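A protein chain is absent from this complex, but the other protein chains hold their places.
So that you can tell them apart, the chains are marked A and B in the order they are listed, and the count of residues begins at 1 in each.
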Amino acid sequence: MARRVGIVAVAQTKFEQKPNVHIGELLYQASRDVMRQTGLEFKDDGTGIDSTVASGYDLMSGPGGAYMFLGYIVGAWQREDERVIEDGSMAVYYGAAQILSGHCDVVLVVGYGKETQINKNLIETISMDQIYQRRIGLDYVSSAALQAMRYTTKYGITPEQLAKVVVKSRKNAKNNPFAYCCDDIAVKDVLRSAMLCDPIRVQEAKPTPIDGSCALILANEEKAKKLTNKPVWITGMYSCYDHHELGYRDLADCNALVTAARKAYKMAGITKPLKEFDVAEISEHYSYQELLWYEGLGFCGKGEGGKLIDSGKTEMGGELPVNPSGGVLSGVPHCVAGMRSVVECALQLRGEAGKRQVQGAKKAVAHGVDGPAGQLHCVITLEK
Amino acid sequence: MSERIAIVGVGQTVHKSKRTDVNTAELCAEAVEAALADAQLTIKDIDCVILGSFEPADGYSGPDKWIVPELGCVGKAGFEMQNVGTTGGVVAATGFNMAKAGLFDTVLCVAWQKMDEAAGAFGRGGGGANEYWTGQFPMSPITNFARRTYAYMTRSGCTEEHLALVRVKQDKCAQRNKYAQLKLGLTVEKVMNDTLLAWPIRRLHMCPTTAGAAAIIVCPENRAKKVTKKPVWVEDWFTCHQGGALTMAEDPQASTLAYACQTIYKRCGITNPKKEIQAWEVYEPASTAELRWMEEVGVAEDYKAWKLFEQDKVGIEKEIPFNPSGGVTATNPIGATPVVRIVEAALQIRGDAEEHQIPGNIQRALATAYGGQGENVVFLLRKSL
Partner (left out) sequence: MVLKQDEPKDPAVAFRYPRVITYKHSLGYQSKFAHALKMGRIIATKCPVDGRCTIPPRIVCPMHHVRQTEWVDQGQRGKLISAFKINFPMFDSRTGELKFWQYPIVAIELEGGARMDGWCSETDTSKLKEGMLLEAVWRPPEERQGRADDILYWKPVEQ
């Protein structure tokens, strides 16, 4: 990329159930945190934050244009304020595009999710196409189950390998003060838990409902260097769509992720992701997804996701630690997940990740996913 | 990269009150195919697709997931944007940013609205406001504009007849636009005797419900010059929201339009908008708002715009060609309307607006999007840089 976009500050709220807290409080907390870190305010003369990009689904926050009453909290008063109706990683993508285009110099990116106020599965059903898949009653859990069944059957992924993903997530989450589910769950506990949607077990699905929000400030190269002495550069980014109808693709493949990763790596000059990246934060809403996304991101060959987790290379201390923060399986709301991946990678590269720090991390990859069975992926690569 | 960008293709559907003959994806595809045909490209040439629609009015959540594959965009980059009324504006602004950033060569921006599928979508009233307070009142865009217009009438001294003159002018323009929905042959008498919804807003003053879609294709400079001989350059844009900062009770005339226009004029060195901009496509959910907004964009003196209508100075061949397409009062597919405004502005610059073409050399055109309680996105398009 000719110009560079730097992340100058990141913040997140603790992810937990907050039924008595208004969404505005969460947004305020996260956005104020990053503003305090950089000392920036909302200004219209180019000396402060020029624009805000938010990520959130309308029907998730309330009927009828619900975000409208929240915009002012993140500075929409007579200012650029746009909303991406996708996973948070795409809001980071768009925020960076605003800077690369020269339209803005400093962008505040926020993501919020308040799952305690809605029935998430119902709204996911409504996001399916209305003629076929909605009438069957498919939602994201059942779509994921179909994909999990196909993937594990085709490549012989064992239930133990899937359970290892959960074990790793929860164990890593113990080092993350913002995570919700953190404990020393064992493989046999995962395999004993009730079946949620065959073959996904209750402990293999991301905990829900969870509330939380996170925020980042992006700036162009010149301002990033002035605002912080530890800017994290975005080196590559791409989002890609796949088929919506589950029957149109082989669910054991994730071609959209392969394309997104390939294009993002090309922008960043990465050819051997497993070797070149020091840390990865990927969005695994269900345990099988971590293994499938390993393949899509190029960490291993097709069908070898199970072997990769068995090898221990993706554990803390391994060749490429994946999800040192505990990932989405530790409890992250919808729409925040992908943005939080970027936030965690930025913390790692700044050396501010506390107990979950991967020592000497220089290059990281963040990933977000949306849509049924991973229809839409976004890959963002970062560098110190 | 900060390259200059241009719109190389535009397309819209013929807007009707109901399109029960197509499903939503087909509606979008009609607009996309029109835009591709206009640019003489195929869907294979597109590398990024940005979509948007006012979802709650149609009862979806994230419909881009099933519309994108139907458009033939599997394997391409993109995402969906939304911001209630200004949705189409935000979709276009996003497309402009993605093209200008040097990330993509050919960006497709699509916006649509079906409206005939969900009943009582605005059921909670308010049409987008504080989820606790404003939704408890039976308020809607109609009442918002009733308040707005009442405040304008009190301050300016104009009468209901002036409001009717505006509506008649819109209708005359719409009759010359083959894509517009409402072509009613209105007279001042018909408007002034129409059903009263909330004084002074009558049914004819408000926009209709429309099923329609619109699409534009944006390219950076080098590619734009290869694709078409008549690129429409995007000079500047500004998304000026207010995010619930003011309700209609607090400021009945709340509007960021004046501020947004002033910002753009300053950035582009425009000192005399009336002379330097030759075509205006302003989003007005109620035709009565045109009076105040003509003043806010700078073609009329404060609280005196109604005199221009008395003097018959507003129209396609007149001194001030405001909304030559008939405007939003003739056609309003909510999510798509801002993109329709851009399409119409682009057609005016290219000289392709057929019967409703403003005569003369159109160097610059202004298109706006409106939403919520006075939010705006303003676009400035140009013939040659």
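Throughout what follows, contacts are C-beta pairs under 8 Å (C-beta built on N, C-alpha and C of every residue); 3 or more make two chains touch, one makes a residue touch a chain.
Because the structure is predicted, anything quoted here is derived from the model rather than measured.
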Among A:Q37, A:T116 or A:S193, residue touching the chain not depicted: A:T116
Chain not shown: contacting residue from A:F42, A:Y57 or A:Y180: A:F42
Contact residue for the chain not shown (choose from B:T13, B:T143 or B:T239): B:T143
Contact residue for the chain not shown (choose from A:Q12, A:S51, A:Q130 or A:S239): A:Q130
Interface with the unshown chain - residue positions in subunit B: 20, 59, 116, 119-120, 122-125, 130-140, 142-143, 146-147, 150-151, 154, 195-199, 203, 206, 209, 242-250, 252
Where the missing chain touches subunit A, by residue: 18-25, 28, 41-42, 59, 62-63, 72-73, 75-77, 114, 116-119, 122-123, 126, 130, 134-135
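Simple rule for what comes next: only the chains that are shown with their structure count from here on.
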Subunit A and subunit B, separation of their C-alpha mean positions in angstrom: 34
Subunit B contact footprint on subunit A (complex, rising order): 2-3, 44, 51, 57-74, 76-86, 90, 93-94, 96-103, 123-124, 126-131, 133, 238-245, 248, 255-256, 259-260, 263, 370-372, 375-376, 378
Footprint of subunit A on subunit B - complex, ascending: 1-2, 23-24, 49, 52, 54-56, 59-66, 68-69, 73-85, 90, 93-94, 96-103, 121-124, 126-131, 134-135, 237-245, 256, 259-260, 263, 371-373
